[in-house]
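One structure is given here, and the rest of the page talks about it.
Note that this complex is displayed minus one protein chain, with the remaining chains in position.
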Amino acid sequence: MLNNKDLLGIKELSVEEINLILDTAAGFKDVLGRDIKKVPALRGKTTVNLFFEPSTRTRTSFELAAKRLSTDVINFSVPTSSVVKGEGLIDTGLTVQALGADFIIIRHASSGVPHLLAKNLSASVINAGDGTNEHPTQALLDAFTIQEKKGKIAGLEIAIVGDIMHSRVAKSNIYCLTALGANVRLIGPPTLIPENLKAMGVSLFHNMEDGLKGVDVLIMLRIQLERQGKGFFPSTDEYSKNWGLTLERLSLAKEDVIVMHPGPMNRGIEIVSEIADGPRSVILEQVTNGIAVRMSVMYLLSGVKR
Amino acid sequence: MRIRIQNGRIIDPSQGLDTIGDILIEDGKIKEVITQKSKQKLHDKNKDLINRESCTVDRTSDDCRIIDARDKILIPGLVDMHVHLREPGFEHKETIKTGTMAAVKGGFTTVCCMPNTFPVNDNASVTEFIKRKASQEGYCTVLPIGAITKGQKGEELAEIGTMRKEGCVAFSDDGHPVMNSLIMRRALEYSKAFNVPVISHSEDLSLSEGGVMNEGLLSVTLGLRGSPSEAEQIMIFRDIVLAELTGGKLHIAHVSTKGSVDVIRNAKKRGVHVTAETCPHYFSITEDSVKGYDTDAKVNPPLRTAQDVEAIKDGLRDGTIDVIATDHAPHHRDEKLREFDMAPSGISGLETAFSLSMRLVGSHILTFSQLIEKMALNPARILQIDKGTLGVGSDADVVIIDEKKEYTVESQRFISKGKNTPFNGWGLRGMPVITIYKGKVYEW
Partner (left out) sequence: MSKELMNKKDLDRALTRMSHEIIEKNKGTSRLCLIGIQRGGVYLAQRLAAKIQEIEKKEIPLGSLDIALYRDDLNIRKQQPVVRRTEIPFEVNDLKIVLVDDVLFTGRSIRSAMDALMDIGRPASIQLAVLIDRGHRELPIKADYVGKNIPTSLRETVEVQMEEEGVEDRVTLRKSESVEGKGAE
């Protein structure tokens, strides 16, 4: 049983809840293998996608998950909505709830927005990414993928490479993987890795070659090109030369290493195409697993009594 | 109208008093302060002679009100030198009327209002408006603080001299630092002609970089932009060096970090004329109050760490920090009920300040007398006003404190329009029960 009606972040989940979501996701992955990829479990419920930041893949993934559970889905994307006319966040949430939303899936540029909505609405609020705080379903699907491929998470050497400071995916992954017992390494330039993360029990590497030795799982993060202007690193060229994943660097990891990426990729900058399309990459499976994990989350949240 | 407050414990650091006694008020001024010692002297001297001019213990005349202050503490009306009254321009957050009413409830009889109104108080007309409104609708003395620069933009000096004449007691661009060191230098130099303090909101904007809370592990895990304590320290250091250079009267507003306290302490040791203030939230809570994205805990400077809280207390204890002011910053509920990044900073502090500050007495950081110095006498001295004292002839601004009274903070019942406080639900002990302002009695 999940303890809260909302999924706001990995920080708010116990290890038992994380494992429940992952175990249940396995059952949903079975559904996705069939011809008729639909179950009537949440028939009649309404899901609203409230995306204040543009996103195709996450929104589509949630939309599919919601539809496969037989809920009705409404997409509320900001440029076409009353929010542009100046309607406040709470008002938008209350309106959506008055329309009968059972699930509100929200992505917003400000950290803490899902928490604000969850406090003020009775619907189940699912965080699809808030500012630089968390992206919990991404971490859950990453954990599911690792578990599927490696059979376990505890004790694995997992490296996350890139702009950790601004990545909500990285943060959620750090919380999730450390909670499940993995040894997490962060690799990237010093300006993009906050020193105080050491307190979370992770190791910091600024030299990629050192960081990759003996790694079981590699999670590559998208480098955001806008960061260049703000003094975090001088150029994408220099970034790529020092922290881009090449075949040579990959060979330093374990032979059966798996390479992951939340997408979308900057091919040639943080990762070369040969690896992205190569045998060690599980990037596309992450996408499939994403739907199963999101179905699992929605199913389990619907069972929380209010 | 005469008032005799009887048998209270009179604490007045301006006269070095901490004794049981009576205070006699007539026509809005303090007529007499009768301590036990002097009562005994008088009694011995004039055993049969009873002065018909003053009310005796047993007689209540028509125009003399007796207030029994047994087991209560009598202090001079508190002086808050850092308040945002929001009028003109932001009356939905607070007005001079509601703000001064809240002040009186909190035991303050003099408040100094910051100029970040709309329009900004950077000229005599706005100063005049504020003074007029206060005399018509205010419940206590309102002394305006004028802007240092036009529009608080930090580019050109405002008409400091004219505003001084109109009634401003100090100058500040509060809400903003004066980033340009040359302008700050000029302000400190120029202010000498008018003998006024320059109050600095010390923050290096390029370092604080749009931060909405203290920079640290918590800001990283909450995904909120952090402002490092160094942004405050660097600016305080600069301001002190400029004060040293110019000889101007510098007062540092809302000190919040250990590093800042250290810098000020060293400057004072060197003999620099600088004074400093802090606010109750900086010695009562830490950045942990922000957890859960509670916008009521969003304030600038932000709430810091436990080490900083301890350093602020040390600074109060050893005199590095001279003043406890509230930085009362009321906001409308709708403005705070939104994304943490977008919510305005500020805590509505007038009605909780005294009780929170009393905890310093309870934990032996300050004596009661020292507390009154920080909250009444020192601000009055810095602003060079005749307040914060129970001396004979001064305005009858007296506050009666029940130090044993326990209560729970209920922000919805604040008199201030601003209900934004992280202390809602706190159990506190010790509060003003009667505030007398120029002889007018307010009680609840």
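A and B label the chains in the order they appear, each numbered from 1.
In this text, a contact is a pair of C-beta atoms (placed from the backbone, for glycine too) under 8 Å apart; a residue touches a chain by one contact, two chains touch by 3 or more.
All figures in this text were calculated on a predicted structure; none of them were measured in a lab.
Contacts of the undisplayed chain with the visible chains, over the whole complex, involve A. Across A:P40, A:G151, A:G231 or A:P279, the residue that sits in touch with the chain not pictured is A:P40.
Remark: the residues of chain A touching the chain excluded from display are 1, 24, 26-28, 30-31, 34-36, 38-42, 296, 299-300, 302-303.
Operating definition for what follows: only the chains that are shown with their structure count from here on.
Computed centre separation for the pair chain A/chain B is 47 angstrom, with centres defined by C-alpha atoms. Partner chain A is touched in their complex by these residues of chain B: 216-217, 220-224, 292-293, 334, 337-342. Of all residues in chain A, those touching chain B in their complex are 11, 88-90, 108, 110-113, 115-116, 130-134, 165, 168, 171, 194, 196-197, 199-200.
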